[in-house]
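Missing here is one protein chain; the remaining ones are kept as they sit in the complex.
On to chain A.
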Amino acid sequence: MTDVHRRFLQLLMTHGVLEEWDVRRLQKHCYRVHDRTAAVEELEDFINNINSVLESLYIEIKKGATEDDGRPVYALVNLATTSVSKMASDFAENELDLFRKALELIIDSETGFASSTNILNLVDQLKGKKMRKKEAEQVLQKFVQNKWLIEKEGEFTLHSRAILEMEQYIRETYPDAVKICNICHSLLIQGQSCETCGIRMHLPCVAKYFQSNSEPRCPHCNDYWPHEIPEVFDPEKEREAATSRATKRSLRSRQH
């Protein structure tokens, strides 16, 4: 464990969840500060080394992927579920209960999304201080800002941060309702399902499994897979797109 690793951990902790490209940037920054001459270790090994030290503290840097487009993301997660949790320290009792209600609706839903209306209708059942619907709307926005929930057109689903941090808790608390991906066997909130046998797969798992397969078939029942196959996430293409966006932005801003 060197200062490179310590600074990395300190700064990683300021993010609830971080995309892989930004994690690499962070790693390089820490090397620049503490050990300019050293070769930057391969990220996977770098993280594994840190994780072996974190093991005795029951935390780890966990890697996951966004459920909609398969971007690799990282978060520092707690492995021992106790009452000391990041979320518990940032929110009041009734706010946490609102999250729990939203979580249950999301898990029970077919699409992995719960509508704002359905969540807000449960406001009277919350533990703790009474909360009005107007207030609950703002609390939901707070969850979005803090990366616990994602909002799409008035519906809410779990942010990759929540999935990474709470997978264990969710699997143990809702063992019957929970959906699992047939390919990676991890928790599934959003995904595609086979209309014949009902197995489910994450969109990025579908992309990888059916890559360059002209006749996609269900891995379980072999029936024709009826859904559109998404593209595998390509970090190179993503960076090109990001830099071209940035260049366009700076050109525009220079015009005045």
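We adopt the following convention: contacts are C-beta pairs under 8 Å (C-beta built on N, C-alpha and C of every residue); 3 or more make two chains touch, one makes a residue touch a chain; residues count from 1.
What we mean here is this: contacts and distances are computed from a predicted model.
A.B. asks: What does the UniProt entry say the missing chain is called, choosing from "Necdin-like 2", "Septin", "Proteasome subunit beta" or "Auxin signaling F-box 3"?
C.D. replies: In UniProt, the chain excluded from the picture bears the name "Necdin-like 2".
A.B. asks: Of the listed residues A:1, A:177, A:197 or A:221, which contacts the missing chain in the full complex?
C.D. replies: Candidates A:1, A:177, A:197 or A:221; residue touching the omitted chain: A:1.
A.B. asks: From the listed residues A:53, A:197, A:221 or A:241, report the one that touches the chain absent from this view.
C.D. replies: With A:53, A:197, A:221 or A:241 as choices, the missing chain is touched by A:53.
A.B. asks: Pick out which of A:116, A:173 or A:196 touches the chain that's been left out of the picture.
C.D. replies: Considering the complete complex, A:173 is the one touching the chain left out.
A.B. asks: Tell me which stretches of chain A touch the chain missing from the display.
C.D. replies: Residues 1, 3, 6-7, 9-11, 13-16, 18, 22, 25-26, 29, 32-33, 53-59, 78-89, 91-93, 96-97, 99-100, 166, 169, 172-173, 183-186 of chain A touch the chain that is not shown.
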